[in-house]
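Only one structure is covered here, and it is reproduced in the block below.
The other protein chains are all here in position, but one chain of the complex has been omitted.
We call the chains A and B, going by the order they appear; numbering starts again at 1 in every chain.
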Amino acid sequence: MFDIVSFIPRAIAQSIPLLLGSTGEIITEKSGNLNLGTAGVMYVGGMCGVIGAFSYETSGKPMNGLLSVLIPVVCCLLGSLIMGLIYCFLTVTLRANQNVTGLALTTFGVGFGNFFGGSLIKLSGAEVPSIILTNTSNFFRTKLPFADSLGWFGQIFCSYSFLAYAAIIIAIIAGRTLRKTRVGLHLRAVGESPATADAAGINVIRYKYTATCLGSMIAGLGGLYYVMDYANGIWSNDAFGDRGWLAIALVIFTLWNPTTSIFASILFGGLYILYIFIPTGTNLANKELYKMIPYVVTIIVLIITSLRNKRENQPPEGLGLPYFREDR
Amino acid sequence: MEERTPALSMRNITKRFGSKVIANSDVSLDIYPGEILALLGENGSGKTTLMNILAGIYYPDEGEILIGGKPVTIASPKEAFNHGIGMIHQHFKLVDVLTANENIVLGMDKEGMLDLKTSAARIKKICDAYGFEVDPDEKIYDMSVSEKQTVEIVKVLYRGAEILILDEPTAVLTPQESDKLFAVLRNMRNDGKSIILITHKMNEVLSVSDRVAILRAGKYICDRVTSETNAQELTDLMVGHKVSLNIDRPEPVNSKERIRVKGLTVRNIDGVLKLNKVSFSAYSGEILGIAGIAGSGQKELLEGIAGLQPVEAGSITYVNDDGTTEDLIGKDPLEIAALGVSLSFVPEDRLGMGLVENMDLADNMMLRSYRVGKSVFTNRKDPENLAKQVIKELEVNTPGVHTMVRKLSGGNVQKVLVGREIASAPTVLLTAYAVRGLDINSSYTIYDLINQQKKRGVAVIYVGEDLDVLVELCDRILVLCDGHVSGILDGRTADKQTIGMMMTHIKEAADE
Partner (left out) sequence: MNKKTPLIHITKRTDIPVSRSILIRLAAVIIALLVCGLITTIVTGLNPLEVYASMIKGSFGTKRKVWTLLQNISMLLCIGLALVPAFRMRFWNLGGDGQALMGCLAASACMILLNGKVSNAALIAIESVAAIAAGAVWALIPALFKAKWNTNETLFTLMMNYVATQIVAYFIIVWESPKGSGSIGIINQRTEAGWFPAIGTNKYLLNILIVTALTLIIFVYMKYSKHGYEIAVVGESERTARYIGIKVEKVIIRTMILSGALCGLAGLLLCAGTNHTLTTTIVDGRGFTAVMVAWLAKFDPFVMIITSFLLVFLGRGANEIATSFSLNKAFGDILTGIILFFIIGCEFFINYKINFRKSEGKEAR
């Protein structure tokens, strides 16, 4: 029997890293930067949060709820900010190829996450067998107090932690900012046609840096959410997997709209865990095939998107191209 | 003349690109309030670079800029705006997916929410003051070229520009649209604004400007009061030596029908009708000119004949010397060549279509010939020889056959392309905007080459934008208007005003 009441909350929990990742990537791409390093950024974001939380938990002091949330969040934001800065410095200031820079960032970021995931204990000399940050995680997973009293309604709508609601709020704010404000208009212009934006007196480089770094920080939070909330504070190497890449694919699927991404992410979150809910009995092999579903759906989405060619549905025209004012 | 303070002065401006190219060398120039100054010079003379310095796009290596007598630094377009300088670029700086209104307010200082209502009201005020028509909510990609240009001008005025720079504004306009633009420019001059007009069209200089400044090879040559000079003097100053402004038009000999087009109808990818039942014939030994506003179907017509454009209806027939015919519809360039039809095509987009900019001359020559022979490997010898031959015969200025095409100047690029296309001894030669962006000398070389082909008995189809040239060069002129043929005129008797009218009015022709 397909248990929809427990399926939906899990799908939504699964969707939050995707939502944060794709919102960050949309903001980044709107500035004309195609950051294929999002996967790496999310690893670094998650790992930095882990490092922060780990040092705080193992420091031996009594844990303060606010601090044990604040420290990982700040560490995560700092780590992903640095990743964004590396990307911007290479592609905007040094005008390097965006695809290659993104892939290098992925290599670095995934390596960073896995290395510290595997070596943090040894490096810090702490006497614990593995990285299990249950205490920190419990603070992250604090639910709305009345969630349990509302039955299935509470389970589906109110059973999430603050980062999940924050992700949805961030997506809504990002969507509104892009459409309704001057900053959003300027950012869209920078991504569509940097030369035009420049001629109109917009500081193209500042916009690209700001948008990309902000996007990285949002994406980094996705990594943090995954480890602190979804994975109960247990870091295991490579567990985050390919969510960074799915987030990039979601950007195309949502046609660069963060608000649409809320629903698209939930859909993909559902696909991601569908294999757990499909009864397979003892046939473990089939389960592996069901795990294919999100990727196959992504491919189908890519194909369908390429069939639509309305003007507004296209990627920002300047996406992937370096900008040099004096190009002639 | 009374002593006035110039609105803007440039003093000893020098700008280099790389170590070898000096775009501007020690240029000094003044512009006064309430004046239209024409900046005249050949392509590559540094007009656009000089103006881009004023607009904050480039930063000068040496020299000084004064506004109202005070030295200023213009390090970015924003600072240019702050000094009241606005430039309308040749390639419009507009974001296609945004509306006119959004484009106009783009980059304006205030942060926070967009207030498009207030800006729409201000736009309307500006439009009423000078006689523009702009729909603030229309998207740029839905606009015609002249509408886009209007948006550009309104955008600059919206920012309170006192000094307006227009880079070849009429290159894309019909004569009627140009006249309308000039009327607006005169209104603005009378309002006390300074206007700099970059152009190389002599008749415009004479009709609209108050004063002319001439640049040649990056250097400031002199200035003239417009009313005291004439076209010949200005041309000589611009080129640096005496030039003849006449274009040859030999009489066609032994003309025979070569290409017959009947009821040609073409839609683009979005389903928009680009050619509507176009019918005409092109004859050997003559030049058929095609006139029309940019985007009236010229591209689709040439690409249709060349086998690059899917056709919805109609026929294109090639007539051999012996009267037998070949049907060209639905065939790609290879299949057309396989029929024994030797068709050459000089496309509008030289570096994006005709040539590969990141390959050298020899490899570009190979584009047409690499398939020859059964070997799986390419033959590099013949293209290299052809490249050498083209360099010699057309006097291409290049370090050698292994120079990347992108490193050549516009005129040399075009010589390479035309040289390759006529090397295959075509019977039909299609050219699109063959002299766009070329200086006077290069343009005349191209006219000569086209005339040589005509004398060889080639049927030439020449798509042009400069009506002065079309009426001097072509034997017959076909006028396109929005995908319709609005008439075919005799080049020897046609006048520009009539062609201009036909470019914008289809009614009479379509109803016949």
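To be clear about the criterion, a residue touches a chain if its C-beta (ideal position, glycine included) is under 8 Å from a C-beta of that chain, and two chains touch if they have at least 3 such contacts.
No experiment lies behind these values; they were computed from the predicted model shown.
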Key: Residue in contact with the excluded chain [from B:T73, B:T118, B:Q232 or B:Q497]   = B:T73
Task = Return the single residue from A:C48, A:V73 or A:V110 that touches the missing chain.
result = A:V110
Task = Please pick, from B:N82, B:S119, B:S281 or B:S342, the residue that touches the omitted chain in the full complex.
result = B:N82
Query = Considering the whole complex, which of A:S119, A:S236 or A:N313 touches the chain not shown?
reply = A:S119
Request  = With the missing chain put back, which residues of chain B would touch it? List them for me.
outcome  = 16-21, 59, 62, 64, 71-73, 75, 79, 82, 306-308, 332-334, 337, 345, 347, 349, 352-359, 363, 366-368, 370-371, 375-378, 407
Remark   = The missing chain sits against chain A at residues 36, 40, 86, 89-90, 93-97, 99-101, 103-119, 122-123, 237, 242, 245, 248-249, 252, 284-286, 288-289, 291-292, 295-296, 298-299, 302-303, 305-307, 324, 326-327
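Rule of thumb we're sticking to: only the chains that are shown with their structure count from here on.
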Contacting residues of chain B [partner chain A, same complex] = 17, 55, 57-58, 76-78, 80-81, 87, 89, 93-98, 102-103, 105-108, 110-114, 139, 141, 155, 269
Query = In their shared complex, at which residues does chain A touch chain B?
reply = 180-186, 188-189, 192-193, 195-203, 309, 311-312, 314, 317, 325-326, 328
